[in-house]
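A single protein chain has been omitted; all remaining protein chains appear in their positions.
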Amino acid sequence: MASIDYPLERPEAAPREFSFSESLYKWVATVDHKRLGLMYMVSALVFLVIAGIMASVMRLQLAVPNNHLVGPATFNRLFTMHGTTMVFLVGMPIVAGMANYLVPLMIGARDMAFPRLNAFGFWIFLFGGVLLYYSYLGGSGLSGAGSAPDVGWFAYAPLTEKAFSHGASTDFWALGVLVSGFGSIASAINVIATCVSLRCPGMTLARMPVFVWVMLVDAWLVLVVLPPLSAAQIMLLLDRFLGAHFFDTQFGGSAVLWQHMFWIFGHPEVYILIFPAFGTLSEVIPIFARKPIFGRPAMVGAVVAIGFISLGVWAHHMFAIGMTSWSNTFFAAASMLVGVPTGIKIFNWTATMYGGKIRFAVSMMFCCGFLLQFLVAGLTGIMLAIAPFDWQLHDSYFVVAHFHFTLIGGLVFGVFAGIYYWFPKVTGKMLSETLGKWHFWLFCIGFNLTFIPLHFAGMLGMPRRIYTYAAGRGWESWNTIATIGVFFQIAGIACFAWNVIQSVRSGKAAGDDPWDAWTLEWATTSPPPEYNFEKLPVVRSSRPLWDLKHPQDPDWKYD
Amino acid sequence: MAASAIVPPSPELLESEWKTPDRGKVGITFLILTETSLFTMFVATYLIYIGKSLTGPYPKDVLEIPILATICLLSSSGTIVFAEHALEREELGRFKVWWLATLLLGLIFLAYTGIEWRHLIYVDHLTISTNLFGTTFYSLVGLHASHVIVGAVFLTLVLVVTLRGFPIATQKRRVMFLSWYWHFVDAVWVVVFTVVYIIGR
Amino acid sequence: MAADTHHGEAGERTERTHVILPAPTSWPMVFAFGVTLLFAGMVTQWVVGVVGLIITARAAVGWWRNVIPVEEHEEVPIDPALRPAPIMVEARSVVRLAAGEAGHRVRIPEEIHPYSAGFWGGLAGGAAMAALACLYGLVAQHSIWYPINLLAGTVIPDLGNATVEQLRAFNGLAFFAALVGHVVISVLVGIVYAVMLPMFPKYAPFWAGILVPLIWTGLVATVLNLINPVMVGRINWPWFVVCQLAFGLVGGYVIARSTKIQTMQSWGLAERAFIEAPGLKPPREEDRE
Partner (left out) sequence: MLALAALAWLQSPTPALTEHRIANIFKPLASPAESEYQIALFSFVITGAIFVAVAGLIIYTMVRFRRRRDDDTRQEPPQVYGSNQIEAAWTVIPILIVFVLIGVTARVVASVENASPPASTVKLTLIGHQWWWEVQYPDFGVVTANEIHVPVSRDGAHTATYLQLESVDVIHSFWVPQLSGKTDLIPNRDNFLWIDPREPGVYLGNCAEYCGTQHANMLLRVIAEERSDFERWAAEQRRPAEQDGQIGEARATFESLSCVNCHTVKGTAAAGKFGPDLTHLMSRQTLGAGVLANTGANLRAWVNDPQQSKPGCFMPSMKLTDRELDQVVAYLQTLK
């Protein structure tokens, strides 16, 4: 291929004005993966704010013993909706949104494999979420008054049976989550077909960015484990609407069956949620450390291993149901094994940084926060996997602290790292680093202030899902500190919101490649044109832009 | 400095044109994977609840082995292959015949299920709320039947548009996906049949 | 690459004015809305469900028309004003690692002991250790089963209350547990040794053979009552240390004796694909710099 000289200056683009209805139609009827990805992310962030407000109210209620800020019914609805929202309406759309926006760009494709299915997936996710929230108007819960579901996000049978949960709120929960689950399935099939079929020439599986690999495994996991939840929800609806007896203990049904099916979904779900953060770190850390990812095959292998092992660990959520000692040992062993590939990932990220020249942009700071906090989450996870220790810790505030370390300290930090990293690509504007640092430090301090104390409350015997507690049981101070932390977190999020608004209005122009990065999404404009690439690129290594930037020392010689 | 990367072509691009698997094939494969996962849960539930019903009627009292229906459904997998072959060779007449045969076999299966359910409900007084057997039987067989219905709807659509003169030969790929789905529904029936009518009895 | 393909470098331009993309359509959204209403009908009013069904059916027809016979497309014009800037060759150089010839991408170390050496070394060390431990059992307790039962106390709770007589007797389950545990740990440690021997500072045999076993013993001593309550009261520390040293020395010796093999990672792609032989290649350009 001959060398081509390009003129360096670009003519100014003439902005085209659209009327409101035109642009509304453009968004509603779009099948463009970037618009859909963006819509996923925006709705996820909106739901994040809603669920965050719910969490804040709960923390206020628990700040002092014998508090009467909200009653038991309200509190139970709050934690049910908080959990359901966070998992299904924040976590899942973040997975779908990041995959949608980034996968085609990273593998040099023009769109997802099934663009219309993609649009369908987004809308049905959104309508499912609306249906769930409609329950605040149309449902009525355990104690009868009209409102949202109050059976917990894992909705253990038989509490969800008609006999114990009157009214329609549990139906809204099952239907809303079921419907939005169709969206996740649609999006997962799309991601897989895209990764497999739409890779640009030369983009072999071995050269695919780690982020894309992670999303591929993630989508596969969604396809395997979401149907068990749907199956359980269909059974629950059959019980409630048609009088079937799947979870009806009066008719010999099993109360434990729901737990099995729920956690066959539920535990891999945790990995589904955390994977986008894994992928983000694997892209961000190399760029800011100026080194390729350390041990690419091991990183990909670890993700695949986590995907497979996670299918065999579900019953570690059920150590307290009285399983045989053999089952307990088996699930304890399987759960601890997950620690091995997870450890490999943490070590490899660290090794990527080792010997580099680390530039602490806000994105990188969130990655470092992730590493340390996720380490804590992983180690408390090992403790929870030890069945006898779990008999004490199960369903206590220790567990609450553990999975918030995973999902906030891990997922949310990872997502923020990703937002600070890819925001310039998506909007063409840079986020402010100063505000970003405020955001990071406030959020990091607040997060640790909230969730470190909760470990201790749990070890002092504080169970989950209680709306109030008596004084004198040693839980007050831990809870008060935790609530104080929430204010720091809110301040951090406010900085972030302000940062986004400021940048979109009057941010510094980003240019195509502000971070001097190496993957294909940085080869096009920011924001990318509808067709992503004029010509589909050809790649020869896992760092195509490195090859172009260092023609005398390209990667493909070694890949 | 201008970009002037002089890059030799990749070895694998030298060999041949870059090829990736067909996106439709990938999509339908993974749709089948996720459906398999769904069916696995219902089948597992059925197996777990075998013999756990507190009251009758029990499977051995009321279930009859649906031999005819099974033969119909399984042979429809063959007829749809013949139809595909005919379409491959652009023999539209034979395609229509085989396609119609597939659809009819599917409909016979559904009709049999309808008759079976009617008998169970009105004669044997087994409904979904009678006992665990009723619960699991109707949900598993019903889930499978609903898949047969979806398949039959698509088969009908293809037949109707073909009869109305639509150039179906342009849609070989999509016809193939439909046939994959149909094969999957048949394969599931083998499992459901074994579990419900053999192990369950 | 064939000349007629329209593929290019990342960010490259074409002569064409349009790119063909799937046409926007609102039917998927309407379809999703209909399906949601259909489900909402189950829990609200049946009318809602019927409306949902109608909308779903209409949207299905719309969607069908959209993709059959061929998927609708639109031509998106390429706006020359919105082209990415060309990707520049970077002036920055890359720091080289000293080790290895072609080597700034080298993975340390260049030569390693094969994993198989670790496997066999671990087994040999484990055998030596077990032999010594059994010898101790024979000398001190007149039973080779004694140390085996002690080891099995890690997993088997009943041994916690066992008498000395019971510990001296053969116990099938305990033997099995101890055997599996000992073999697995020996092999794993052997592999770690094989991997890490080249990374140890000077006098690797000293480190691997003596110091590491001693550190290991110290570690075990601190948590022994948690790991193995059976062993706590009965352990004979000098013998224990001797056994650990036996593992370190024998295992380390077997591994150190193995022929190191070159890791292929310092080779270029062509060499690893056996297009070029590593020994015969001409010196690279950058080596002459």
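Here the chain labels run A, B and C in written order, and each chain numbers its own residues starting at 1.
As a convention for this text, a contact is a pair of C-beta atoms (placed from the backbone, for glycine too) under 8 Å apart; a residue touches a chain by one contact, two chains touch by 3 or more.
Because the structure is a prediction, the values reported are computed rather than measured.
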Neighbouring shown chains of the undisplayed chain, as defined at the top: A, C
Candidates C:Leu138, C:Met196 or C:Ile210 - the one touching the absent chain: C:Met196
In chain A, positions touching the absent partner: 65-66, 71-73, 76, 142-143, 150-152, 156, 158-159, 163-164, 249, 252-256, 289-292, 294-298, 320-322, 324-325, 328-329, 332-333, 336-337, 339-340, 343-344, 346-348, 350-351, 353-360, 368, 371-372, 375-376, 379-380, 382-383, 386-396, 459-461, 463-474, 555, 558
Positions on chain C contacted by the hidden chain, ascending: 91-97, 104-109, 112, 115, 153-157, 160, 181, 184-185, 188-189, 191-192, 195-196, 198-199, 222-223, 226-227, 263, 265
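Just so we're on the same page, only the chains that are shown with their structure count from here on.
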Geometric centre distance via CA averages, chain C-chain A, whole Å: 24
Averaged-CA centre spacing for the pair chain B and chain A, given as whole angstrom: 33
Shared interface positions of chain C, touching two or more other chains: 1, 5, 7, 9, 86-89
Where chain B touches two or more other chains at once, by residue number: 2-5, 7, 9, 13, 18
Touch list for chain C against partner chain A, complex: 1, 5-14, 16, 19, 21-29, 31-33, 35-36, 39-40, 42-44, 63, 66-67, 76, 78-90, 94, 104-105, 268-270, 286
Residue ranges of chain B touching chain A (in the complex, touch as defined): 2-7, 9-10, 12-13, 18, 20-24, 26-27, 30-31, 33-35, 37-38, 40-42, 45, 48-49, 52-54, 128-129, 131-132, 134-136, 138-139, 143
Chain A to chain B touching residues, read off their complex: 1, 3-6, 8, 113-114, 185, 188-190, 192-194, 196-202, 204, 220, 223-228, 230-232, 234-235, 238, 242-246, 251-254, 257, 261, 264, 538, 540, 547-548, 551, 554, 556
